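Let's turn to chain A:
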Amino acid sequence: MRSRPRRSLIPVAAVAASALVLSACAGDSEPTATGPTTGGTLVYASGDAEPTCLDPHVGGNYPQALLATQFLESLVSRDAEGEIVPWLAESWTVSDDALTWEFTLADGVEFTDGTPFDAEAVKVNVEHLQDPATQSSTGYLAVEKVASVEAVDDLTARFTLSEPDSALLESLSQPWLAIESPAGIARGMEENCESPVGTGPFVVDSWAKQDRVTLTRNDDYSSPPADALHDGPAYLDGIEWRFIPDSASRYAALQAGEVQVIDNVQPDVLVQAEGSDSLVELDAPRPGSSNRIELNSGKAPFDDVAVREAFIRSVNVDDAVSSLFQGTAERSFSPLASVEPAAYSDDSLFGYDLDEANTLLDEAGWSEKDSDGVRTKDGERLTLAFPVSTNQSIPAEVSLFEQLQAGAKDAGFDVQLDLLDLASWYAALGANDYDLVSAPYTKVGPDVLRILYHSDGIVPAPSGYFANHAQVDDTAVDALLDEASATLDEADRAALYEEAQADVLEGYYILPLYDQQNHFLLSTSVHDARALGTVSTPSFAAAWLS
Partner candidate 1 sequence: MTLLAVEELSVSFGAGRDRTSVVRNVSFSIAPGECVAIVGESGSGKSVTARTILGLAGTGSHVDARRLELAGHDVSRLAERELQRLRGDVVGLISQDALVSLDPLRRVGAEVGDPLRLHRRTSARARRRAVVDLLARVGVPRPELRARQYPHELSGGLRQRSLIASGIAAEPRLLIADEPTTALDMTVQAGILRLLADLRDAETGLLLISHDLGVVASLADRVLVMRHGRVIDEGPTAVILAGGAHPYTRELVHAVPEGVPRHTALLAREAESAPVPAQAGSSSQMPADAGARPVLSATGLEKSFGRGSHATRAVDGVDVHVQSGETLGVVGESGSGKTTVGRLLLALTEPDAGAVLLEGEAWSGVPERSRRPRRRLVGFVSQDTSSTVDPRWTVEHVIADALPGGLSPRQRRERAAEALAGVALEPALLDRSPRTLSGGQRQRVGIARALAAEPRVLVLDEPVSALDATVAAGVLDLLDDLQRERGLSYVLISHDLSVIRHMSDRVAVMHEGRIVETGPTETVFTAPEHEYTRRLLADVPMRPSI
Partner candidate 2 sequence: MSGSRAQAIVRWTARTVLRATVVLWASATLVFFITRLVPGDPAEAALGGPGSQASEEALDAVRQRYGFDQPLIVQYGIAMLALLRLDLGTSYALRQPVVQILADTVPGTATLAVLALLLAWAMALALTLSHTRSSRAGAAIGDTVEIVASAVPHFWLATILIAVFSTALAWFPPVSTGTPAGLVLPVVTLAVPIAGFLAHVMRGSLDEALSAPFATSAVARGETATGLRFRHALRHAALPALGLSAWAFGYLIGGAVVVETIFARPGLGRSLLQAVTVRDVPVVTGVVLVSALVYVILTVVTDALTRIIDPRIGIVTR
């Protein structure tokens, strides 16, 4: 048995990670005159869709995570260096066969409804996630390998796995697996959706649909994660969590002082805000996959690696990224987000080279061009269907696709951009009616690679959903990912994931673009807000207003 896995592997994320704690930047530029003051209500304006249920166990998407971070806590967290740190679980051990995990829980923690936090609560939560009636998808997948949870004693919870899972801690650190009050869960789904009960620094007071969620301070708060800036109850009296879908309105509201924090900030606004001395940016790229375009290798023409490479060589991503994101996003050359310690990059594969692209296409048999300048082969046009979900792609990203479309045209690709609503987009994917697609995936840890590139991910669920959009069907990759999933040794695991990433990159299955953008803009009156190292959701547990 080894205690608490330590040491992160490759500190690639250091630069990005240091930016996570905002207080550092804000503190440097301004002389800190006074210390934290208690009181005040922070108004947060979210551009994310309003959750339909505040319980992140149900479904499990990013908007839920944003809110849940304020009032729910997980067993473990991840710090700025990418290392798993204690939270509601103070320590843990794992058996040699990697199938039994024992978590020692923090003592004296109570849910805000007065229910004590104990091992039984952990057991109830995992079972809640696994219950089909909960309709959990993110959390459900994360505890797929957990066979059972047993309350050994009040403060010891034992997880028994069906097979080794090196991603267990990372999974448990996510807000979608946060621990809720068993009494709260017992109220039933409808009520629990309205006001889930946790141990966090704030409590859900009320939820006015389409308008705001009102959060008030948990005066008895006592369970911050190990990397917290501040112990004890929050300084803020509460948070008004508003839903303002229109990005221009959101920014206008911030400028007008109606709100203090906004998310989903547009690149041009970020650039403008840089010059402002009343606004501060918090850049917290999400973990998991990078934003990338996936090339459907499951059908022609991208079943030919040469055509895939030709496409990737024909588009000038660097120029597009710099023009549209104006320096607010770094180009990525990795399947994983830069905040992931296991991220592996290879920029040599993605150089813009139109000549090379043309040569590759000529050799691949796409040597004819029709009157529109589109290449053909046996009378077939080199047309690429690119369904884009307007719900998932921000405007700048759509513009980026437009620019890539224009670039690929020069090489003879006819890229058909099709902006779709979510349902139609899923339908297009389910019908295998796409050659290019862009779908980010947020998850803590490199295990996301298994979801995205394991051939198991090609088989659609009954509803048609699948995650391996590139349709990478490579036994070598599968083997690497399976092995990594069962390998607890950090170094070995990292090496396996690096190899898998290299295979994916070299197979030209994906065109990495940049990290999943997650920019927040804060009024300078907000101090000590930070983004958690898990899924980069903002935490206001230590924040105060001046």
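Here is how the candidates were picked: all candidates are chains of the complex that A comes from, given by their letters.
Just so it is clear, contacts are C-beta pairs under 8 Å (C-beta built on N, C-alpha and C of every residue); 3 or more make two chains touch, one makes a residue touch a chain; residues count from 1.
Remember, predicted model here, so these are calculated numbers, not experimental data.
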| item | value |
| --- | --- |
| Direct contact with chain A in this complex, candidates 1 or 2 | 2 |
| Complex contact set, residues of chain A against candidate 2 | 45, 52-53, 59, 132, 135, 137, 189-190, 193, 208-211, 242-246, 248-250, 252-253, 255-256, 258-259, 391, 421-423, 426-427, 430, 461-465 |
